[in-house]
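Report on the following structure.
All protein chains but one are shown at their positions in the complex.
Naming follows writing order (A, B and C), and every chain is counted from residue 1.
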Amino acid sequence: MTELQAVGKSVARLEGRAKVTAATQYGVDLKFPGMLYARILRSPYAHARVGRIDTSAASAMPGVRAIVTIDDSPDVSYNAVYSGLSDKFVKHLVQDQHVFDEVVRYVGEPVAAVAADDPLIAERALELIEVDYDPMPDVLSAEAALAPGAPLVHAGSPGNVVGRPIVFQMGDLDQGFAEADLVLEERYTTPRHQGIPMEPHVCVASWDPQGKVTIWTSTQIPFRVRFVLARILGIPEGRIRIIMPEVGGGFGAKQEVSIEPICALLAKKAGRPVKLELNRSEEFACTTTRHGAIMDLRMGAKKDGTLTAMDGQLILDTGAYVAHGLGVATLASISFTGIYRCPNLRYQARVVYTNLPISGALRGFGQFQVLFPIESHMDMLAEKLGMDPLDIRLKNHIQVGEPDPRTRFIIESCGLDECIEEGARRIGWKEKRNDHGEGTVRRGVGMSCIMDVSGAKPFLPEQSAAMIKCNEDGSVALLTGVADTGQGIRTTLAQIVAEELGIDTEQVHVTAGDTEITPFDLGNYASRTTYVAGMAVRKAAQEVKNKLSEIASEMMEARLEDLVWEKGGIYPKGAPQKAVPVTQVARYAQHTKAVSVMGSATHTPPHNAPGFQAHFVDIEVDTETGRVKVLRVVAANDVGKAINPQDCEGQIEGGVIQGIGFAMGEELRFDESGHPINARFSEYEVPGPDGLPEIETVLVEPIEPSGAYGAKGIGDIVVTSMAPAIANAIYNATGARIRHLPLTPERVLEALDENRRAGAGDLS
Amino acid sequence: MRRKRVPISLVVNGEEVFVDIEPRQTLLELLRDELDLTGARRGCEENFCGACTVMLDGVAVHSCSVLALQAQGRKVTTIEGLATNGQLHPLQEAFVEHGALQCGYCSPGIILSALALLSEEPRPTEEKIRDSLVGNTCRCTGYVKIVQAIQSAAVKMEGGAL
Amino acid sequence: MIEELEYLEPASAEEAAALLAEYGDESKIIAGGQTLIPMLWQRLVTPRYLISIKGIEGLGTIEKDRQGSLLIGACATHQSLEKSPAVREGWPLLAETLQKVAAPQIRNLGTLAGDLCHSDYGADPPASLLVLEARCRIVGPDGDRWLPVDNFFLELYGTALAPDEVLAQIEVPAVPDGAATAYVKYCLRAMDPAIVGVAVMLSMKDGRCQDARIALNGASPVPYRARLAEEALKGWPLNEAHVDEASRLAQEQAEPMSDSHASAEYRSRMISVFVKRALRAAEERARI
Partner (left out) sequence: MLIQHKLAIQAPLEKVWSFFMDFKNLGSCIPGLNELKEIDDRNYEGAFRIKVGPISANFQGRVTIVEMDQETYRAAMSASAKDARAASTLQARMSMNMQETAPGQTEVAIDTDLNVLGKLGQFGYWIFKKKASDVLDEFTACVRAKIE
């Protein structure tokens, strides 16, 4: 292949100028003639039967145009994330949600909604709606939900467990533990995190006289929203158009149907466009969170560090409805089995209902809850075996040519060794490992390794499609279903098209995320878009290229197979002076030949190529306050081919800082009646710009045969390393091992106290 | 039904504006809802996240926590006022070039905080830059490229631009 | 979503007090609005009348009087104080403290008087004003009265201001010659309130402590002077034993609250840690 001219370059965002001048239109900016503003009335109870709802006073208020309650709610149960699951999994599908239900199952569950001339009127109208609640006993933690005789969140789910436990087994567990020289068992817990995209959930719904509804919504999954809405509204997909405006972040928080159904019902009833925009406390308290989890992990190893057995029991708190619950439990099984070779293992996950907000997708999907335990465990095993934490990982991690035990796909690229070695060198692993400083402030280093999927195969019918239209000026229009929520996928895909056609990236005009105009795509999640859509786009571009070649060969009377494409021109082999610019060929095609050159393709990847990472931290622990300061991070990632290195770095840097938040401060907490108690920026510790570490990113680029130009996914994996790496570093610095997140100063100080009591360490 | 409005005038991006507003409206609502200047964004409603940052008489403020009436007769600069006849401000350019934005929702606020800083301190240290941004939350970028962009813009601006 | 309200602009503090007297619970004073407006958004307070004192002549001034005291008008912003050469030179503790208040956007509009009136236990300025032994000029319907800051904070979010009184001015006496000061704030993000904030003023002579003033915010529902701790230091060298004793006494005086940032137990423990650190920081400066 000739040297790449667009792929592998740090091309600036195509939408960059529009974003820094605020020319972009986000969902919150949408305005239409006659548009109404909606607000949602939410349950103050964690669990209650909803009785009479009196809306008369509210309806009588001037400026109130429509109110919807259970009386307007279609009697359809649904799962907010369901879309084209492969038949194998449809039978597990649990459809437990309604737009409005007779029972509310968490504080903040919608009970009614108002559309009015302006937001203040809508807000006041909410206060005039009288609702009779009959409170029911609630369960506010997974432990409580699993206790014998616990109240049921859903009558149909005895023991509050969703469906059957997800189980994956391999080899002979007992034998595996028998062979082990060392067996280690611990319990870990990870909290509920909020994704907190800076733009709140917002949508506008508008019906036309033909009974077709258009919904502009801040989502990661336009086609899935259409699919679920079709079911809820009882109209075919074709009568629903989902359009993504510019979206101000998602991180998984916008990866399910949320406010769209209510907005659509209001718009229909009012006969006018309706805008529904959540405020920040609703964002914190009423949108989906990461599944809080408890994991009991037992691992066995031989003296030389070889793993012989792994037994993991995972409990996921899915909140009031299952939504992504089974998906997280399923993907977690790959995280559990994938990264380290272990012949005998058992993974069991129970997804448990509680009367807390719905748990959903969040960056680090299916990794966070099992890899914090595993990566903490690996360090503990290494220590007890007298090994370096790096060596036990190097010894056990999966290699090219081996099958992933869970997906059965053969690993075709793995840069983990290089990630570990390069990361260790740059952090100064050998020197820093044993130098903890003096006095009250101790230093330490730690690391962790993560492996993560690119896409949802084999669990979802992975697919993405692309269409490319050639303009007569030689530029092209790329139509893709992908959802760009800020990660920059539009630019990445444009680079691939530009590379194929030898044109500038700026000459690729991208339209994305409009179910009416763009071809199908599953959405933005599972680190899938570059890996899956990237290839679809490349195939479509190749079709365009072939058609242009045919026309060029006719133009310049040269044999098709002799044509050379180079730097935006086409020429017969050996005659570069005869080169004709691609733009001229395109013009000739349209105006002389009267042929519209178009290409389209659907791609479904042959398998699921995991990305790998090794992240290292250098920290300092104030042993008087328990405060941990992360001084430096070296983040080495195997991303396959980096289509846009700068965007890859951006994903890593952003992910690392989110990871530090998830590890050290973030936890959505609830009081004894299920009310969130820190549902605001000022009380939920999202990292600010101050006190953050220096981050050094390392891109390791083994070519992945199944990805466009060798690319793999990177979006999810990057948030998962910090928690175990920092916990391991705290242990290295102080000898205190912490198995519960977040690693708050208070918790660290408790751990240090325990150590002092146990006489371990010599901390002043 | 129409609620009571009162007339105010202020200078927005160099232009004097006369508009009737409700006393309860904040500067953020004045800009977004009355003047269609949507670069200032609602993020938290509690004077924390800085997505609504604009400049008021040359200093950065959270427009969600200023009543429109408090801006009476004062000078407001929003992101829409930075580019001059199609020419991006060096800060805007740097944010694009360095990949200092991802979803872009917080970018206008951060750029205006940075502008306020640079107009006071042309060559700030990294620490000073980070301190000046504590009133701006970004969930995407991890701030690294934001700091780089501001540093490189500082150099450009001293080189004479604007 | 802010409720409907009327925005009133009295010409004097006396007029403002009169309006408060007239509208009572229905009204609130607004200066910078940096604490109040977020509460309006959340509709926690829904006053029908906002009485803006921002436009009142003279309330924005920062000046030194003949006795060398600093006179701070009720509308003087954190930023204007922090940047004032007079403050930086004569009251470095104040400048140091105000730089630690939230974010530039908030300091640019927020006022020192506003901090006092809201009396949030995590706010930074109270400890330093206690140490500086500032006084408040309070204007009411029956004229002025002066109140030491020490008597201003009564309870959680509660001050000595009567419903019809306005805090018009803060007077900060000159810092004694040779006294060294420090404000140490412990919080996890710059934007957060102080889990513990300790202000210290130290006068050392021949290695012994002549005078010590210690005050804390964040530590207790109400900011306080740690007088027993101060006494325990006077006349002694600042060796470990005395510093430990002082920090213990400061800790005992607190009734720490639990909140999202720290539990009462943790907070209590941090009091002694940060009283020590603040004393050491001031001692360092005393040496120079």
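Observations on the model:
By our rule, contacts are C-beta pairs under 8 Å (C-beta built on N, C-alpha and C of every residue); 3 or more make two chains touch, one makes a residue touch a chain.
This is a predicted model, so every value here is computed, not measured.
Listed by label, the shown chains that the missing chain touches in the whole complex are A, C. Residue A:S673 is the one among A:T189, A:S600 or A:S673 that touches the chain missing from this view.
Residues of chain C in touch with the missing chain: 25, 28, 36, 39, 42-46, 118-119, 155-158, 221, 257-260. What chain A contributes to its contact with the hidden chain is residues 44, 127, 281, 671-673, 675, 677, 683.
To be clear about the criterion, only the chains that are shown with their structure count from here on.
Rounded to whole angstrom units, the spacing between the C-alpha centres of chain A and chain B is 30. For chain A, residues touching at least two other chains, in rising order: 120, 279, 281, 682, 688, 690.
Multi-chain contact residues of chain B (touching two or more other chains) are listed as 3, 24, 45-46, 48, 131, 134, 136.
Those residues of chain C that touch chain A in the complex are listed here as 1, 3-4, 42, 186, 188-192, 259-263, 266, 269-270, 273.
Per the touch definition, chain A reaches chain B in the complex via residues 10, 12-13, 15-17, 19-22, 24-26, 28-29, 62-63, 117, 120-121, 196-200, 246-249, 251, 279-281, 485-488, 646-647, 649-650, 653-658, 680-682, 686, 688-690, 692, 695.
Interface residues of chain B, counted against chain C in their complex, comprise 3-4, 6, 22-26, 45-48, 50, 53, 56, 59-62, 64-67, 69-70, 113, 116-117, 131-132, 134-136.
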